[in-house]
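Below is one structure. I have some questions about it.
Left out: one protein chain. Kept in place: all the others.
Per-chain residue numbering starts at 1, and chain names A and B are given in the order in which the chains are listed.
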Amino acid sequence: MTPALRWAALVAALLAYPFVDRALGLQTVHAVSDGMIYVLLALGLNIVVGYAGLLDLGYAAFFAIGAYAMGLLNSPVLGSPLYGYPWSFWVCIWIAAAVSALLGTAIGAPTLRVRGDYLAIITLGFGEIIPVAIRNLGDITLDIGGWRPIERLNLTGGENGVNPIGRPHLPGVPFETDPVPWYFLILVIGALSIWAMTRLHDSRLGRAWMAIREDETAADCTGVNPISTKLLAFALGASFSGFAGSVYAAKLQAITPGAFEFQVSIMLLCMVVLGGAGSIKGVILGGMLITIFDRVALAQMTFFVRWVGRATGVQALAAADVTLWRWFFFGLGLVLVMLLKPEGLAGRRVRPIAPADDDLDSPRIEEAPRRAAALPAWLLDQARRGAAPDPILEVRGLARRFGGVVALADVDLVVPRGAVIGLIGPNGAGKTTFFNVVTGLIPPDEGRIAFAGASIVGLRPNAIVARGIARTFQSIRLFPQMTVLENVLVGEHCRLRASVPGAVLRPASVVAEEARARERARELLAFIGLDGKAQDLARNLPYGDQRRLEIARALASEPRLLLLDEPTAGMNPRETENLTTLIGSLRRELELAILLIEHDMEVVMGISDRITVLDYGVRIAEGTPAEIQRHSKVIEAYLGTGYEREPHA
Amino acid sequence: MRVLRVTTAVALFLGLVGLVAVADAQQCPKGKLRLYTSWPMQGAMLPEGTGMKNGVDLAVSEVNGVVAGFCLEIVSLDDASPQTGKWDGAVEAENANKAVGDPLAIVYIGTYNSGAAKVSIPITNRAHMAQVTPANTYPGLTKKRGAAPGEPEIYRPGGFVNYFRPIPADDIQGAVAAKWAKHLGVKKVFVLNDQELYGKGIADVFEATAKKIGLPVVANEGIDWKQPDQKPVLTKVRASGADLVYMGGVIETGAQVIIRQMKEVGLVAPRTRFMGPDGLLEEELLKGATCDAALGTEMRITFAGLPFEKMRGVGAKTYETYKTKYGKEPTSYALYAAEGGRVIVDAIRRAAPQIEKAKDVTEKREAVRKAIASTKNFEGINGKWSFDENGDVDYDTMSGFKIVKADGPVGCKFQFETILE
Partner (left out) sequence: MNAWEVLVQQTINGLTRGAVFALIALGYTMVYGIIELINFAHGDVFMLGLFISLSWFTLLGVTKTLTGWQLLTILPLVFILTMLTTAALNVAIDRVAYRPLRRSTRLAPLITAIGVSFMLENLALLWKGPAPIAYPDVFPSVDILREWFGVDSAIFVTTKDVLVVGATIPLMIALNYFVTRTRWGKAMRATAQDRETAQAMGINVERTILLTFFVGGALAGAAGLIQGIYYNIGMWWMGYQAGLRAFTAAVLGGIGNMPGAALGGLFIGFLSAWSDQYISARWTNAIVFSILILVLVFRPQGLLGARSADKV
């Protein structure tokens, strides 16, 4: 069967199902629709857990908020100002999603700064507070020494819940009595959600989420704003939950605070983890498996075990109730999946982007020299468009202490336009700390950092990347589970503009932008000599390729200053030579300023215009390579042996 | 390939869920009518669920499964499931819809939990299907007293009564308990509740009645029943000087903890006593709370209706039949399930001509609903009663129990003390 035919079969099966069910008198449409609501919820959770890698243990809270938004607007409880003025389902469903997203943002904004496991606990705490609040807000009495400004105020219906909740009205569609319209309503919402999620996943935003999941610091230093990106995932996940919650409330017609407790969050997490976090198909599979297990398998197992018990005369089995073991099985499922198949039943660790129209394996590219001399034209264009100010980077009196340890003290460093500046010094001299301060990872204690004439002190790393400083890391920090191409595309993140509606609806401008981004990434890979490996996972590359990929990723952000942290470390002489040539051509053709930490003295002395030497956080020398080689303090710092003795380490 | 696999998986999913529906085809000359039951049938609720099912079976078997030529068939559904293992609104809605969608279904028997009934009543009401509960006691399901605003009309989208309970509601029990407390000479009550529908509802009625009859109530406080440590709350009770703790709750929500720890903070009779509703009338409670503590608080419990062994006439006979047939004591609501079953059988018998004449299933159901609503002077287990215009029974016989020492492994038991009106 062709893919189109298979899709047609799937769609036909989904469309025909309720009528088949009716013809056979199975009456399963209600159960299936309810199961689909939970799958929809799990898909929303997947954005948070699977895409962005944030463990959310209180997801049911957003479900509750969606459901209560629907309930309280659509069927206001007495005492609410809306009483007697119910709003239409079709309006409420959007409000519910918006309210959930808003609360997701409100909860997320302060909490997303904290580390992953702390975030999990915060969401869990939030998930505990919401049902308590809903329960208690049904009966509020404020008693201040006998004075009661508020007495028995009912906002949420308390433990009674909201009941009954009005159903949607569409002329001629019997939502009141028939489950089939519900099935189709949920099917449509589900299909739209999956469509939107798939498009988000394959967009600039999807790549940013994955980058954050893989390595938050590296993503930050590649131009992805971790806070807003995570917040977006949180808000989007919450809004899907809001949709699901409002449909659930309207379908059930009754909601109580007890329906949104911790167990619901865990069951949804089970669905995501079991199927495979990050994979839509996996989550759907996980959701179906758990629903079947819960609704059918457990009950059938009880019958079976009892039948075995009666047949064999084992009293314990004959009276057994497997349904009592439900949570044991869920827990066991979580443990086993994490231990044996952490990527989930349907998850594939490799998730390459579908190849775009131009053929990767075309002989033209195959025959191209390993190290293409041609710099991508667009980079050249960027470089020619307006000369960079001079100096490009000016650092004055920079100081940074860690507790009692002085990492940097009163360091001055100037990078003129188009210059290659070497930064050397023994281990622990503060070179990498200097990079970290300049790129915004560590705030300075004192000093000024001016980039292109403007201070960048206090900016977040991603904002600094956007200004035009890109960097590589001493210990390579690629996004190991993403493809080579995707790594470079993340580098372009801060130069792309597609927003959520753009990523989902894909207007012509976004399609063009994405095509251009891919084209640029391909050219960069060709330039760096990684063409043909675009679809490999970054972690599968050989060491030297990984170093070069990191440079390509940095270049993709269109920097005006490139910070390279020991780019030749671990490379063989041939690779080192290639890299030296590459740096040379960047500087020559792009007039790109480069600040270089390097231990290979031959490299540093060969390509640097000027060199700054740090020792114990203090600048002990500055000058041309020739001056540095003769500098007494430098020789002293390197144990009085000079660079000829190759101070590797 | 993947799509195909997904398609297969979807088909399997839909098919497997379909397995739940069970059908058999026993032919009857004058047609078949189905009675659907819906309450939790698993976990801790399994004994009570089975007891109630036995009760319905008993009523149907008394007429050998045939009424006025119609075969009666019982379809037993479970409304506990997924997320919590307790009753679940989604499953209850599904059950009710299943019943409504079955052209042979005539009456819906259920639920056990009042919260579940809130979900199913509007569904059965739209289908003109009568719903009879053996156990729901939340007042708002049928009447204004002890109800939330808008109840009970919100459960009757059709504007008529289709929900009937052959068991007195909590508003009666809460009110009777407050009067009993006053009668016992209580001066000041501290009301606690477990913040659940049943517990909070009955506690609210107790509080309102007590205030009305001049029995001071210090507070009506919701507790966090998941806490194993209720000493701070009980210290609060002690500080208030109340001489009775009334706790609205069931045995699953921690009344044991309250009773057990009352002794620890010095809340013992005659200083402070304990009273609770029939949700606590289970031997299980005494195991957790220990007899020592329960006796220390002179624990008292109200019960809607008469104790089984005090029943006379029909009640006594039903009690004996049940014991012979199933070989054990009936659970708390088993005999009320039998009562409900008999009411239905009686109504079908009276409505038989209309059922035969009915053009469609809705008319059949409507005939039975009307017949049930007009049940008068029914010979029930607690004596003769009729349904009032709300679908409630018109008797309010309650009994009061008190804890006493007893032989046996537990060491104490609830003993009938008095009939409360």
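Basically, a residue touches a chain if its C-beta (ideal position, glycine included) is under 8 Å from a C-beta of that chain, and two chains touch if they have at least 3 such contacts.
Remember, it's a predicted structure, so these values are computed and weren't measured experimentally.
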item	value
Residue, one of A:Leu124, A:Ala250 or A:Val305, that touches the chain absent here	A:Leu124
Option from B:Thr235, B:Thr362 or B:Ser386 whose C-beta touches the chain left out	B:Thr235
Candidates A:Leu155, A:Leu317, A:Val406 or A:Leu441 - the one touching the absent chain	A:Leu441
Residue, one of B:Asn113, B:Asn136, B:Asn162 or B:Gln195, that touches the chain absent here	B:Gln195
Contacts of chain B with the absent chain, listed as residue ranges	43-44, 195, 221-224, 226-233, 235-236, 238-239, 241, 251-252, 254, 256-257, 260-261, 264-266, 284-285, 287-290, 292
Absent chain, residues of chain A that touch it	53, 55, 57, 110-111, 113-118, 120-122, 124-126, 128-129, 132-133, 135-136, 217, 262, 266, 269, 273, 324-328, 330-335, 338-339, 342, 436, 441
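Everything below uses one rule, namely that only the chains that are shown with their structure count from here on.
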item	value
Chain A residues within the chain B interface of the complex	1, 3, 6-7, 9-10, 13-14, 17, 21, 24-28, 30-32, 34-35, 38, 77-79, 135-136, 139, 154, 157-161, 163-164, 176-177, 179, 248, 251-256, 258-259, 261, 263-264, 267, 281, 284-285, 288, 291-292, 294-296, 299-300, 302, 321, 323-324, 326-327
Complex interface listing, chain B residues touching chain A	2-4, 6-7, 9-11, 13-14, 16-21, 23, 42-43, 46, 78, 81-86, 88-90, 93-94, 97-98, 100-102, 115, 118-119, 122-123, 126-127, 140, 148-150, 154-155, 157, 195-197, 200, 222
